[in-house]
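The other protein chains are all here in position, but one chain of the complex has been omitted.
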Amino acid sequence: MSNPSQTTEVQDFEPRIVAFLCKWCSSAGSDLAGVSRIQYSANATPITIPCSGSVSPMYILSAFNKGADGVLISGCHPGDCHYMEGNYLARRKLYLVKELLQFIGLESDRFRMSWVSAAEGAKFAEVVDEFVEDLRVLGPQNRLKAER
Amino acid sequence: MEKILRQEKLREWVDTLDDCEVYAPAFADSVWNFARVEAGTDIDLSHTNTIGSVKAFTFPQREVFFRFEKKDGVPVLTPTLPDPKPTVVFGVRPCDGRGMPRNDTVFNKEFEDPYYWARRNKLTLVGLACNQPHSPNCFCQSVGGSPHAEEGLDILMTDLGDRFHVKGVTAKGVEAMERGRDAFDAVSDADQTEVDKVHETSRSYPQRPIGDLDAISEALRESFDSPLWADMAQHCIGCGICTFLCPTCHCFDINDEVISPTTGEGERVRTWDNCQFPDFTMHTSGHNPRGDLGSRLRQRVNHKFLYFVENHKTQQCTGCGRCITECPVGIDIVAVLERVGQS
Partner (left out) sequence: MVNVEEIRDYAAGLLEKGEVKSVLGFRRGSASAFAEPCTITNVGEAASLVWDPTCLNNLALYLVKDRKQQAVSKTPDTRPVGIVAKGCDSRAIGVLLQENYFKREDVVVIGVSCEGTGVVDPRKLSAKLKGRTASRVTFAVQGSTSVAGGRTPGATDGADGINVSVYGDETETVIPAREVLADRCLECRAAAPALNDVVFGNTVEARDFNEPFHAAKEAERLSEDERWATWERHFDRCLRCFACRAVCPMCYCPECVVDSTTFVVTLGTSAEEKANRIRWCERSANTSESAVYHLTRAIHLAGRCIDCGECERVCPVNIPLRLLNTKLEKEAFEMFEYQAGHDIEQASLLSSFRDEDPNSFIR
């Protein structure tokens, strides 16, 4: 039963998430999750950005190209943007990115967006945990990954 | 060696080439292109001309030269010389066939390109004569070719309706025919008369004339600074269709594709490049000696009808007409030559 060679690929597979986090909210939220000693998956590589509105679709495509299993964009709740409207612009732009990725047949669970404030350490942990579980089911991302 | 192959025996012959990768034209997504023939499937030789030329078999759009990585701080290179299975390509039109020796010259003259020749030496080209032009833009006869030219081909097939006349041109071609010898019949006198007639008829269709090729070279030399180039390229959009589809365009770029900067892992890759792109001649300083589309059109035409002639004593154009048919804005190399010739 416990023969390690029989463990399936899915169990071995540790999804790699690239998480673009707004420095004013979600990045601080992830720090809060850390200092609050909340246990959550260590699969996300955080990249701090000035605002979710500053996310170029190139970042997302590039992450998938370089082998990310999932990409998370997290910014401030509507109304809370440090720059007044960056997250509204992000919402519209990233909605289109999401639709486009689905249109060409990338698994829809691989791209995710969340609103996480600096006070929501617990929510950040939940978002990452849920994402990791969904990606585990999907397995490695091979569709947009460069074959090098 | 000359033989007759009944249409229904084509399959039988192809099946004897079972240790080879066999390619033939296939119509997919509304274009003809060479595709791998899976065992047990039929070959359709009713194609016009493939959109991509046969050059990709010896000069693929992406060729890995070697892999590199850093081990204990020391760069380690791993060569990746291709070692393909013997490859047989069916349905090669004579214009593409004539492109091959021209590419051979380029990849052999000053330096024998091992990547090119690793593929080339394993390649057998089975040509199919054109019984009539596929397009009004065909002009093989105007550049010294013919609809049943054998140059560059290992085998030339001619469609006689219910059967093919098959001629082994090179030793490689004869060997491929030997392997399927049971599929072939002898050529009767009637067959020979018919094949000669088909060839003669195929040459009789009007093709777009270019005139005296030496005079064209001279006219191009004289017209280097002509304002005609800017005028003729006025509507050029600077895309790569003409050169990428060309059976003889062979310019390339070499890049390092880095997988991981931390481990220093990556590949050195050769990819097709294109004299119509602005960065083709871009200097590091930002200066571009061929900054406008007129000079790039001139480069492409001069390379085919002047520089190549100076270097290798033959035109680098085989008259397939792809660049004319596929140009999105109607730039027409025959019309270009005509205008330069008249100027």
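We just call them A and B in the order they show up, numbering each chain from 1.
The rule is simple: a residue touches a chain if its C-beta (ideal position, glycine included) is under 8 Å from a C-beta of that chain, and two chains touch if they have at least 3 such contacts.
What you are looking at is a predicted structure, and each value in this text was computed from that prediction instead of being measured.
J.: Which is it among B:129, B:241 or B:275 that touches the chain not included here?
T.: B:241
J.: Could you tell which one of A:100, A:119 or A:137 touches the chain left off the display?
T.: Checking each option in A:100, A:119 or A:137, the one touching the absent chain turns out to be A:100.
J.: State which residues belonging to subunit B touch the missing partner chain.
T.: The list for subunit B reads 29-31, 33, 48, 51-52, 61-62, 134-137, 234-235, 237-241, 244-245, 253, 255-258, 261, 264, 266, 269, 271-272, 274, 277-279, 282, 284, 324-332, 334-335.
J.: Kindly note down the residues of subunit A that lie in touch with the hidden chain.
T.: So the residues of subunit A touching the missing chain come out as 57-58, 61-62, 65, 78, 85, 88-89, 91-93, 95-108, 112-115, 127, 130, 143-147.
Everything that follows uses one rule, which is that only the chains that are shown with their structure count from here on.
J.: In whole angstrom, what separates the CA-based centres of subunit A and subunit B?
T.: 46
J.: For the complex, which residues does subunit A have touching subunit B?
T.: Going through subunit A, the ones touching subunit B are 146, 148.
J.: Mind listing the subunit B positions that touch subunit A in their complex?
T.: 257, 259, 266-267
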